[in-house]
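Here the structure comes first, spelled out in structure tokens, and everything after it is commentary.
A single protein chain has been omitted from the complex, and every remaining protein chain is retained in its original position.
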Amino acid sequence: MTDALSQDTALPSPGAPLALDSAFPRREAREKVTGAARYAAEHTPPDCAYAWPVPATVARGRVTALHTADVLALPGVLAVLTHTDAPRLGPSDDPTLALLQDDRVPHRGWYVALAVADSLESARAAADALRVEYDTDEHDVRLTADHPRLYTPEEANGGHPAVRERGDFDAAFAAADVRVDATYTMPALHNHPMEPHASTAWWTDDGRLTVYDSSQGSATVRDTLAGLFNVPEDAVTVLSEHVGGGFGAKGTPRAQVVLAAMAARHTGRPVKLALPRHQLAAVVGHRAPTVQRVRLGASSDGVITALAHEVVTHTSTVREFVEQAAVPARTMYTSPNSRTTHRVVALDVPTPSWMRAPGEASGMYALESAMDELAAATGIDPVELRLRNEPAAEPDSGRPFSSRHLADCLREGARRFGWEGREARSGVRRAGDLLLGTGVASATYPVLVSPSTATAHADRDGSYTILVNATDIGTGARTVLAQIAAEVLGTRPDTVRVDIGRSTLPTAPLAGGSSGTASWGWAVHKACTALAGKLRAHSGELPAEGLSASADTEEEAGRESPYARHAFGAHFAEVQVDTVTGEVRVRRLLGVYAAGRILNPRTARSQFIGGMTMGIGMALTESSTMDAGFGDFAERDLAAYHVPSCADAPAIEAYWVEEDDPHLNPMGSKGIGEIGIVGTAAAVANAVHHAVGVRLRDLPLTPDRLLPHLATAPHAFPLAVSGK
Amino acid sequence: MPERGAPEIPVSLVSLRVNGTWLSLRLDNRTTLLDALREHLDLVGAKKGCDHGQCGACTVLVGGRRANSCLLLAVACDGSDVTTVEGLAEGERLHPVQEAFVAHDALQCGYCTPGQICSAVGMLAEAAEGHPSYATAPDRLAADSSPGQGAPEPFDALEIRERMSGNLCRCGAYPNIVDAIAEAARS
Partner (left out) sequence: MRPFSYLRAATAEEALDAFAARPGAQFLGGGTNLVDLMKLGVTAPEFLIDVSRLPLDSVETTPEGGLHIGATVRNSDLAAHPVVRTRYTALSQALLSGASGQLRNTATTGGNLLQRTRCPYFQDTSKPCNKREPGTGCPARDGVHRDLAVLGHSAHCVATHPSDMAVALAALDATVQVRGAGGERTVPVTDLHRLPGDRPDVDTVLRPGELITGVTLPPRADGGHSGYRKARDRASYAFALASVAATVRVEGGLVRDASLAFGGLAHRPWRARAAEEVLRGAPATVETYARAADAELAAAEPLRDNAFKVTLTRNLTVNVLSDLASRAEEGARPPT
């Protein structure tokens, strides 16, 4: 940990000009530890009413009757909005937002009504009391690898081609010295940010709408609401000052903001709506379940000659979303002959969406597990195997990498973890009732960046203000943007105010795709550079109103790079498998990343560790079962859906290698918010294989999955009589 | 809505001492302590993460002990002493646990943070009274000990993790939370 601390606590020396690379404390930390930071449902305008949604209780069909009169007679009830009387919505790109517009029920949990009442208690009682009748159709919610309605989409999430072929995979695979052919499955997973999706909305007499919304990007929320409610964009103000996590589930507007605005318009009162936790699984998106077949053909020295990654997943009938799980295989390893494909089936299920590293997190679980299988098949150490398959350029595009230091991450991680001398055999390390094992997996995440605007302002008193509609969902955006500004302006970050989280600020993209800091920071950098120029040109005292400069990175950030730009990393895990219970626990988890310049070691480390923790959940505890009979996810609350608890998170260490990449943005940074989850599940699962000696290819690795493979007393071995 | 002839909603007069001040509230019997704090007293530090006792974000101290305020009916708390995260600091001076959370970056989105902090404050008091945990070794658990004998030794990361597991953090700040609490425990 000593090294981690020194990396982590590179605090700036007083008056140091370098604002970046320093571990400045999180700006809003004091507000957050005192309860002063307000989230979307924590604003209560006068006369505020409360709304509670009513989910459909059939998997497919039509609403035929809504007995609203009974509910309206209940005390405190103001309104029950249904498809018959809810405001008609204008167009939107997202059909999941066409709420209460018709009688169709596309999946269980789809909202069919919204109760509005004087109090939260009465709103919930009203929603519970509403009787709804349906015409029910047969439903199909079961994803299978051979589903007859599977099709190849035009593209997968992120605009990636659904299918890519290079060389002749079939021939190369058939001719390979060593072959791995394995299928891995993952259930649906849920983002479950700690703050449920919430909005507080009100209309004013002049037709303006104001909304506090729990969102990763208030600009999109503003634009979407303007379209849906047919008002000019500048008549809508969206505030997302503090957001209690999102992990993709708040990346675009979700149901709560549309319903709250509807109810506010309908009742003429401010309306607060926080979605109940157990409704989230059906309406805010989920990581789609995947069935992934990976085939690796290699020469006996472990060099890959053929690689196929074929993904089957589901989407809903409402909107197509295709988890791009085969995409990382286009970047990772030498693969002269390659086939990467996605097929999807539209089922009567909730609509999947983004969850932390969509595509990479799921795809790298399969690919990195298959790499471990190839290592076992060739007898080559798993770290060494990956080093032997480092490509000279991005395999799929042929483009050179702007920087690629995966090998350094693997070597550095192996050194820090103590990988050398690892027991080559699996299933042999034992401590009492426990089997122990270690595993490794690589990580990757693309460098994404979007155009942004920003304004930098200098005051007479020597202080500065940055205005940019960035969103801090827990990343430390305020902190790092102040550092970027201070670096350009040659000042200390504490002289820089950062104003974010409001749609009236200069327009900026969402906090997502690990692109926030790059996108906003670039605009801040550009605006500050312009302001610094103005300040240099100015002589004497500043005018009373100060000096300002604005910037728009439309051109530079939107430009396509000739380089393949990705962050890389390596994850190392040690696990214990309890032979008595089948319980798997992570003992150690270590990540090393090559993610460009790390702008704030403190907040960066927190993000890496956070991603790795979510990866532990993906590997071991998180599972969502589609209940075929009813068409909903069975584990909808936080008692049944097992987000990792504190006891599940061991000592987790995150490090990075210095990486100087001139092809990124003025700061030289790559995204860091998602790569921590990528490959973590594979590292854990590979460690489980090392511990037990059996390859389990279906996540999560819960006791029911492990127990059949563990010898039971007294048949195979005597238990350690002393217990643990 | 009396004009519709709706039945009355039973309400109660509830007295609470919140962060040192006695308050009297007229509340729907259905109102939880959490909703009383958030919707009636504008004390939004206690968070609603799940509303069912499954995440710990609503943790406050009731009578000095940590509790999930989402599962407590406010009316059943009549006469209770409640401390929320807003009541921990003394003026501008943060509580040592709050200070340690800032110092260790033991938070990201911040939504679970007030619950984590209240829970940690309550947990450290429990440990100081000698309360065991499931992580306490059986022989130590069974050793003759009376309340007030102090935390089981060693009060290590395993103990802190087990005792803090009623507070979920989706951002994954656990290692920093544990470090922060360990530091606060030492001070």
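Each chain gets a letter, A and B, in the order it is written, and its residues are counted from 1.
The working rule: contacts are C-beta pairs under 8 Å (C-beta built on N, C-alpha and C of every residue); 3 or more make two chains touch, one makes a residue touch a chain.
This is a predicted model, so every value here is computed, not measured.
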| item | value |
| --- | --- |
| Omitted-chain contact residue, chosen from A:104, A:585 or A:663 | A:585 |
| Among B:59, B:98 or B:113, residue touching the chain not depicted | B:59 |
| Full-complex contact with the absent chain, from B:25, B:82, B:123 or B:181 | B:123 |
| Interface with the undisplayed chain - residues on chain A | 57, 75, 121, 124-125, 128, 433, 579-583, 585, 620-621, 623, 625, 627-630, 634-635, 639-640, 642, 644-648, 702-704, 707-708, 712-714, 718-719, 721-724 |
| Missing-chain contacts mapped onto chain B | 7, 9-10, 12, 28-30, 32, 51-53, 56, 59, 65-68, 71-73, 75-76, 78, 119, 122-123, 126, 129-134, 136, 138-139, 141-147, 161-168 |
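In this section, only the chains that are shown with their structure count from here on.
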| item | value |
| --- | --- |
| Rounded Å distance between chain A and chain B, as computed from the means of their C-alpha atoms | 28 |
| Of chain A, residues touching chain B in the complex | 25-26, 28-39, 41-42, 44, 72-77, 119-122, 125, 191-196, 242-245, 247, 274, 276-278, 473-476, 602-603, 605-607, 609-614, 637-639, 643-647, 649, 651-652 |
| Complex contacts: residues of chain B adjacent to chain A | 1, 4-9, 28, 30-31, 35, 38-39, 42-52, 54-55, 57, 84-86, 88-89, 94, 98, 101-103, 105, 107-114, 117, 135, 157, 160-162, 164-178 |
